[in-house]
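Here the complex is missing one protein chain, while the rest keep their positions.
So, subunit A:
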Amino acid sequence: MFLVVALLLLAAPALLPAFRLELLAKWLCYAIVAVGIHLAWGRGGMLTLGQGVFFGLGGYAMGMHLKLADAGPGALPDFMVWSGVETLPALWAPFRDPVFALAMVVVLPTVTALLLGTLVFRQRVRGAYFAVLSQALAAAFVILLVGQQGLTGGTNGLTNVRYFFGLDLYDPAGKRIVYYLVLGALLAVFLAAWQLSRSRLGRLLVAVRDGEDRVRFLGYDPAVVKTLVYAVSAAMAGIAGALFVPVVGILGPADLGVVPSLEMLVAVAIGGRFSLGGAIGGAVLYHYASTGLSETFPSAWTYLQGALFIAVMLWAPRGLAGLLASGLSLLRRRRASPPAAPAPEEVPA
């Protein structure tokens, strides 16, 4: 199965027209975010409603570098010209350096999440309070971006990104290379999450999710475990945001606020937050459905999308992956007539 998926994804550039390939690359960016959400929410029980912030931090770090590179040495990015900015803001200057910008893609979201995690988890803020807090962060982040038009492009965001480290993004060949980059990043993130889940930290994380106080009595600090994994999930969102910029060519507050952050989470819920593959599949499926439904029913697609979400939540609370797993185990039990010892279900409290 893994082979089939891998082959299909590898062959996608040959199978799909350039426009569809660009969309698939965009969905894979959201899949990278989904891997992080799977770790934080599915494994760790941290209902993070503000992944858009980390997605945005990574994205703006990349976008700032690409806009500066597009403008050329000594020139200002286009939006500064029409926003009346005459000299390059000090905040932007270091992003001319590609190494610095690439480092910031990971560093900015990680540090933000570490700081936030340390503050929040140490105070034993969790559950709905953590969810509300992370969502407020997303709302505040967008207001900040919109308010600083000369610095961030305001509501427009960073638009018209044409070159990506020398690759012409207007050219289908350039798009293909970017697609493979996204695919590579997804694979790396997937393996990292896989490894983390099986490590000591990963097992502790599940233990923290299911019984935080018990873990504390055993002598571990749940705050450290949660903060670390939260930072990892933030870094993944940052990488996804950075790749989103060359794939889509635009990044603005509209992609980062409360609603897009919720969408990232809803996609994972639909796919199945407890399963790594489910989270990735959910992200791809959700955004595929958005595109497909909105193309077919331009006036009614939001209702259909909502109905789909309600249906999944009602009849498959563990997501499509959970539904599929139950279906498979049911089949297997039927086939093996004397029921073997039931496989240990991976259901959380």
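Throughout what follows, contacts are C-beta pairs under 8 Å (C-beta built on N, C-alpha and C of every residue); 3 or more make two chains touch, one makes a residue touch a chain; residues count from 1.
The rule is simple: contacts and distances are computed from a predicted model.
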Listed names "Urea transport system substrate-binding protein", "Phosphoribosylformylglycinamidine synthase subunit PurQ", "CRISPR-associated Cas5t family protein" or "LLM class flavin-dependent oxidoreductase", matching UniProt entry of the absent chain: "Urea transport system substrate-binding protein"
Touching residue (missing chain; options A:L151, A:L205 or A:I250): A:I250
Contacting the left-out chain in the complete assembly, out of A:L108, A:L276 or A:V312: A:L276
Which residue of A:L119, A:I143 or A:A307 touches the chain not shown here: A:I143
Residues from subunit A at the interface with the omitted partner, ascending: 1-2, 4-5, 8-9, 12, 15-20, 22-24, 26-27, 81-84, 143, 146-147, 149, 154-157, 159-160, 162, 170, 248-250, 252, 254-255, 271-272, 275-278, 280-282, 284-285, 288, 291-292, 294-295, 298-299, 301-302, 320-321, 324-325, 328-329, 332, 343, 346
